[in-house]
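The complex appears here without one of its protein chains, the remainder shown in place.
Our next item is subunit A:
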Amino acid sequence: MSNRAPNPHGAARAWFGGIAIAMAIWFALYRQLQPVSRWLVAQLPIRPGSHLATSVEFFFYDTPKVLMLLTLVVFVMGVVRSFFSPERTRALLAGRREGVGNIAASMLGIVTPFCSCSAVPLFVGFVSAGVPLGVTFSFLISAPMVNEVALGLLFALVGWKVALTYLAFGLSIAILSGWIIGRLRLEGWLEPWVREVRAGEDPLDDGHRDWVERFEAGWEAVKEIVGKVWYWIIAGIAAGAFIHGYVPAGLLARIMGAGAWWSVPAAVMVGVPMYSNAAGIIPVVEALLGKGAALGTVLAFMMSVTALSMPEMIILRKVLSLRLIAVFAGVVALGILAVGYLFNALFS
C-alpha cells in the first residue's frame, strides 16, 4: 500500500472503493463461518456431541471469526487513532485542572496511539509540559486498561452490555486512581532528573493528513498488530475451546462464581504476573462466561492482566520511585477489586 497513485483524489477514491468491496466480502464470509465450521467438524472422525467435538467446533468457528473481527476493529481504530497523536493529546491536557483533566486524560488514553516502550518519554513529556501528575496517571492507567481492541472484540463476542460496562468501569478506575494520586501530592517521589527536565521546544508540527494517509495508517496497524498477536489469539482460542468442551459447568460456577467471595482477589493475583495480549484473553473470557463464571471475577482478571503488567512497571521504574510505583499499583489493584465485587453484586 505504499505506492501512491499519481493524484491524491484518485488514490482516495480507490481506497473508498476498495474498502466497500472488502467490507462486502467480509460480511459474506462472516455469515458462512458457522455452517462451514459445522460441516468441517462433521467430516472429522469424531463422535458428534462428544467433548472433543464440542471443543473442535468452538476452535474451528472462533479462530476465523476472531481474526476477522480483529482485522476489522484494528483497521477502524488505526484510522481513528490518526486523529489523536501524542503531541496533540499533550496539548489538549497541558494546564488542565484536576477533575476535568482526569476525565479527558482517561478518554484520550483509549484512542492515543503509543507503544509500551514509549511510556517513559510520554510520561516525562506530559509532566514537563505542565500536565498535572494525577492527570498523567489517568492517561497512563486508561491506555492499557481500556484497550480499544479488547473493547471491540468484547462487543462482538460477548455482547454490548459487557463491552459498555467494561468501558465505563475502566474509565472510572482511571479517573479515580489518577485523581487520588493527584490528591496525594506525590510530585516529590519522581526521580530527580524528571523534575529538572524542561519541556522541549515544540517538537513536531502534526501536519495535515489526508484520507489516503489515514487509511494507510489503518492498514499499517492491521499489518503490525494482527501480525504480532495472531498466535496469542490462537492460543487463547485453544484454551477457550478446551474450557468450552471439557470443563464441567458446575466447577467454574463454584470456583469463579459470584458466591465465592475470594474469587475476585484470586483472579487479580493470577492476572498481574501474566503478561498477555488483551486480544488473546477475550476468547478465554468468552468461554469462562459461558461456563458460569461470574462477570465481575472475569473482568477483574482481564483488567489485572492488561492494566498492571510487570514489564510496564519495570520500564516506569526509570522515572518513578519505587514508592510511587507501589502507590500506583495499589490504587489500581484496589479499583479492580472494587469493580469485581460490584459487578458480581450487580449481575448475579
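We adopt the following convention: a contact is a pair of C-beta atoms (placed from the backbone, for glycine too) under 8 Å apart; a residue touches a chain by one contact, two chains touch by 3 or more; residues count from 1.
Here, contacts and distances are computed from a predicted model.
Trainee: Determine which name in "PTS ascorbate transporter subunit IIB", "Thioredoxin family protein", "Hydrogenase 4 subunit B" or "DsrE-related protein" the UniProt entry assigns to the undisplayed chain of the complex.
Mentor: Missing chain, per its UniProt entry: "Thioredoxin family protein".
Trainee: Pick from A:Met23, A:Ala42, A:Val100 or A:Cys117: which residue touches the chain that isn't shown?
Mentor: Once the missing chain is taken into account, the touching residue is A:Cys117.
Trainee: In the whole complex, not just what's shown, which of A:Thr54, A:Ser85 or A:Ser172 touches the removed chain?
Mentor: Missing-chain contact among the listed residues: A:Ser85.
Trainee: Considering the whole complex, which of A:His9, A:Arg31 or A:Lys318 touches the chain not shown?
Mentor: Of the candidates A:His9, A:Arg31 or A:Lys318, A:Lys318 is in touch with the missing chain.
Trainee: Which residue from A:Trp193, A:Tyr231, A:Tyr246 or A:Trp261 sits in contact with the chain not drawn here?
Mentor: Only one of A:Trp193, A:Tyr231, A:Tyr246 or A:Trp261 touches the chain omitted from view, namely A:Trp193.
Trainee: Name every residue on subunit A in touch with the hidden partner chain.
Mentor: 2, 85-87, 90, 113-115, 117-118, 120-122, 124-126, 128, 193-194, 197, 199-204, 315, 318-319
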